[in-house]
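Take a look at the following structure, please.
Heads up, one of the protein chains got dropped from this complex, but the rest are sitting where they should.
After this line comes subunit A, so read on.
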Amino acid sequence: MEINTTTTSRIRVANLSDIDLQGARTVRIRNIEVALFRLSDGSVRALENRCPHKGGRLSEGMICGSAVHCPLHDWKIDLSSGQVQEPDTGCVTTFPTEIDRESGAVYIVI
């Protein structure tokens, strides 16, 4: 099983209507909790649901523009790159998302 580390899968995780604008939902995939964020422009971002600081659940944070603020200590994380914003440092794993505009299905590539 260690051999297949490069295999990726495309997983249908949600419908757009499941996620409120400027809101988030979570899904557990292979023991990773993934947070799905829907930005006010309608697009969806997927990140591991863990702040690099103290493990806060980012899905519970406030979404401002293209960033989320961790609910525990207000670390600001860019939702596209996963990069923690200054003055703090660190990075969160991100996953590519795809949206089927016809059906509204949201996919994650992992």
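A few notes on this one:
Just so we're on the same page, a contact is a pair of C-beta atoms (placed from the backbone, for glycine too) under 8 Å apart; a residue touches a chain by one contact, two chains touch by 3 or more; residues count from 1.
Note that in this section contacts and distances are computed from a predicted model.
Its UniProt record calls the unshown chain "Nitrite reductase large subunit", which is the correct pick from "Putative tricarboxylic transport membrane protein", "NADH-quinone oxidoreductase subunit I", "Protein MutL" or "Nitrite reductase large subunit".
By the touch definition given at the top, subunit A reaches the unshown chain through residues 7-14, 18, 20-23, 25-29, 36, 40, 54-57, 60-65, 69, 71-72, 74, 76.
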